[in-house]
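A short worksheet on the structure shown next.
A single protein chain has been omitted from the complex, and every remaining protein chain is retained in its original position.
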């Protein structure tokens, strides 16, 4: 058979097609024997579903893991993460250490979250502890801020459940279930505006874990001034930064689309807050990414044919602590601005270079360690093979070092906070 | 420098041409002659002028020699014989680079100390201007002024001040004093005077104590309503 | 006359002391001295001596030295002179005339804008409006008034036009050809530095010297230089000595220290009084509504708000630019340039001396792109007052020169001349080619110069550039950079055959790395 | 404000107002006070101290040395004495020296008898020392004696010198010695006990010009001494004591007439003695 790579594609996005064609690949339909499939999550699920006994060949690669939702569905992510912590605690791993208030020292990187209606009572209990806190409701299944709303009174929640009953979609069939999580009400503001981070993380394997962080992430800004006053609660634009929502705000500017490069953010933070804290922030972000992946690596069906490019949504509070909000399996490839388009084109390009070395026919038995120069704008984030078993050991030691350091404002020690350099930088 | 400049007549710069004066070629050299009308010679304290594209300046002074006897009658005999030319300045650079604007129109002040010979008993001055660069259409010096070393004006000013609007002769003053004293509905003048002077002194102290500093206001008593800008 | 006489010197001293007496430093120091004198250790005998040493130890002497240094910089231009005021502002008559005419043009267009839109130049806001404005002070960017009728008073190209037409009535054309380029647009016999001179002036930039902006880049794995640099920087800051900080900046500042270093160079330390003054200016903004405000608003919208580097700072920019327009202390810098602020009279008081006012209070009428001067500073300072005072200082020291006609070596005219002479002497082929295809280099470079590259370079690179401006206390580096960019892109430029094409080649400078460019241009 | 206080040196100024005396005393008081309650607030304490000094109620129960230390203290004490024991005068009781001393000791534990006796001499013209005295007489004599103590002593010296001079040898010229020779005051011996008023006056006048302690106004002295050709020492003292001018000169007691009135002293006095605030409207000293 010819050396040409045949690709199939569910999503007709120029950034994809251009990349494929640049490599001289030829289009193929989903049911032909393609080598590379950029599919929707649906398709992937079907392909791997038991009923159709379809088996992928060694020369076939697809862009999702069969049960990616373990990470990308809010409820499941929370569940997995909680379990991950428990396990670490059981094996008495120092990483799982807790502080006085019983919060995790190093693994406390997602806002307190409950599943609704399942954990309703737990939530009420938590809510009662500090009644004037704000919470955010998200449908577990959906992305891009669909069906999201804020509450700061139990009554609002009750009302909602009543309504939803009448609309008869309260059936806690996981899919329509909601998560309610503590709203980060002290977000870092730049120019008085709230924003969140969109980072791209490429995973080529879960066992052993191999993942890459994309350098060209960006901040997504609210176009409306941030105010924590509850009267503004209904104004979604203040609180939600997903571009797809922002687009509806009449403030939306299509030159920059409210997107600000990570590079700019770094420059700003270093300039106004100092280098040490900024470095620490970025270390912490890498740290939480790695552990969010480790948390699911156990349950994830580690199919050798699969890779996945996740969109990480992170909010930074004004103490420069990053909070993981959610992970998207199929980050939007629609480009809002010219710059955006270039960025996304490169994203796909660099991703392909890693999973499909030199754009040749894939062979899934390949151990997936691309040469450094092939990484493009990706940085190796973590490679379990390289970071040997003892690393966790060392790693945790250093984490402790960090904990001391960060308390003692000793900045140098924050560098020891990262897993060893073999993994990133 | 206080005081008025000395009166003198200044001729326009006269270009020095070589050969046929009608020839285009300009030697880049010109002279300005200054003469002091007063038959008696003057002492010069300083010279000020505004440069006008002159690169180099020399100054020659026509002075009367010290040994000159005064009773000798003035005018004609005063002329050529007993009078000598001395050099005050030699090729002082007014423009660092003759081809460039730099200091081409700057003001200059030349103090007597800077002159090679003390400019005393001067009858006339000759300014020799040079501009080697052909870049400029014309060159010269503008508002040239000569000042005498000290201005003698001030003293007489004071004297006339102190008894400004007083009657010249004393007895006139005296019977004024008398009349005022006798006038019963005029209280003692001295008392009034001291009191007035006190008040005047106070107002002066107040004036001196006023600051130049500004609060940064731009309005005039609370109003900053403007319709249009003024062109002047 | 060269060699400042004692007279001039004493005059300078007087001026400095007078200015200093007006500052809180004076009172504070006196108080400190008194406090010291109360100490046991003091004996009347050596009072003076021990007092001096005490003040030195307690850091006052250093504070004073910095203050004096700062005053000197400002007073330096104003040495005692017999020249009439207008000559002290600008010696060249034709330059003065040109500037005057240009200002008149600006006035005209402002006035006509007023009449067309039938809005006053300035008016007091009704109380309700004041409240409303106050309430949304921190989100001025969000409310969208209709500014479609407002247009920038002028843009760089308008100003360039005027510069291009500057002529010295006394210059002899036929002759000048032999002495001066006739290629360039600036046709004035201004003295410009040669590359040799620049090399000595900017010797710290030479390749042999390690530079922030190259040697601290993350690509270099072990950032030894960076950490060394930072250590040194910390020590400089402790020393609290402006000239030291200035020397340090010549090689660029680490991002983390830049804010502090710049503040030290500029002598800006925002104490509570400054904070109050900032509030005072704010209240002025609240009280009066100016036509200028709309222009500022428009400019922010047109530039920063549309720029993917700076849009996040939109609200901040509105605040400080409005405040800037109300700050009469800016007027000081008109004392020593050809420019004069616009004048007007309170309504109904036309022609009455005591009712004459300057407009706007700061005397500065923004042009298209003015905002960018401030925008870049937002990456260094986020506290509004601090941001403001640094901006004001930067403006009055540097940017001010970039949009007035003068023969000042830092003035925009000289900078253009420098750029052209550099390009003509060292890239004659390129210059000739571009000129041939109707793409006069200055036509493209002018907006860079006029905006000190703000909004053209990448934000980090721009800050590295301004490090040097502050460090060498000179804007000439701008001309050098402009020249550097041209020669760096020469191969592409030599291929273009139209102005548009040339502009396209030079449209995106965000990818350029500043320091290597400068080094290339100066030392290769 | 008369610029006077600026013409003298700082030390002179302080001395003139006995500032150091008070500051020193204040500190020692403070230290003493501190013994009982260590948590004392010095500033507060000092402020209170000087307020009371200013009001003149600071001498109560203080040791004699202090009471005597400054003219202000003396007047303050005289005033207290008067305020406390007016009743005695009102009731019209007559007391002898010893009894008066015991009264004084109630206010100042170590008040010396000697001074009381000197006072008695004035009232009783130097005889029948244990006679009874009216409160008023005693009060004014006491005021004179206590306030002008140093002056009276020197005056008596002068007096004796003149006496001995006129009596004995012919050296009439008398140089009053201002120096205080220790020991008892010279005994005034028998014989025609009086001197020539003019001569005595001249001497006393000279004394006043140079004297560093407070002394009665010269013209009052003149008034008294010029009234008669000759004067006896105690006659002279008696006259001084009774002289209204002296009372007002000391300026602490109300005029004799109202000395026993019941009006609260503080009102009239304080209104009379409130320190004039340095008025901004006064002329510059230039």
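Descriptive notes on the structure:
Going by the order they are written in, the chains are A, B, C and D; count residues from 1 in each one.
In this text, a contact is a pair of C-beta atoms (placed from the backbone, for glycine too) under 8 Å apart; a residue touches a chain by one contact, two chains touch by 3 or more.
By definition in this document, contacts and distances are computed from a predicted model.
The complex appears with one chain absent; UniProt names that chain "Tubulin polyglutamylase complex subunit 1-like" among the candidates "Translation initiation factor eIF2B subunit epsilon", "Exoribonuclease phosphorolytic domain-containing protein", "Mitochondrial ribosomal protein subunit L20-domain-containing protein" or "Tubulin polyglutamylase complex subunit 1-like". Considering the entire complex, the omitted chain makes contact with B, C, D.
For the options B:7, B:116 or B:192, the residue in contact with the chain missing from this view is B:192. Residue positions on subunit B in contact with the hidden chain: 154, 157-158, 161-162, 164-167, 173, 176-177, 179-180, 183-193, 195-200, 202-207, 209-211, 213-217, 221, in rising order. Where subunit D meets the omitted chain, the residues involved are 1, 5-6, 10, 13-14, 17, 19-25, 27-28, 30-32, 34, 41-44, 46-47, 49-51, 53-54, 61-63, 65, 72, 109-110, 275-278, 280-286. By the touch definition given at the top, subunit C reaches the unshown chain through residues 21-24, 26-27, 30-31, 34, 38, 40, 271-273, 275-277, 279-280, 283.
Criterion: only the chains that are shown with their structure count from here on.
Of the two chain pairs shown, B-C and A-C, the one joined by more C-beta contacts is B-C. If each chain is reduced to the centroid of its CA atoms, subunit A and subunit C end up 44 Å from each other.
In subunit C, no residue reaches two or more other chains under the touch definition. Taken residue by residue, subunit D touches two or more other chains at no position, since every residue touches fewer. For subunit B in complex with subunit C, the residues that touch the partner chain are 1, 48, 50, 53, 96-97, 99-110, 114, 133-138, 211, 213-214, 216-220, 223-232.
For subunit C in complex with subunit A, the touching residues are 138-139, 142, 230, 254-256, 258-259, 305-309, 311-316, 378-382, 459-460, 463. Subunit A meets subunit C in the complex at residues 190-193, 195, 219, 221, 223-225, 251, 253, 255-256, 258-261, 263-264, 267-268, 270-272, 274-276, 278, 337, 339.
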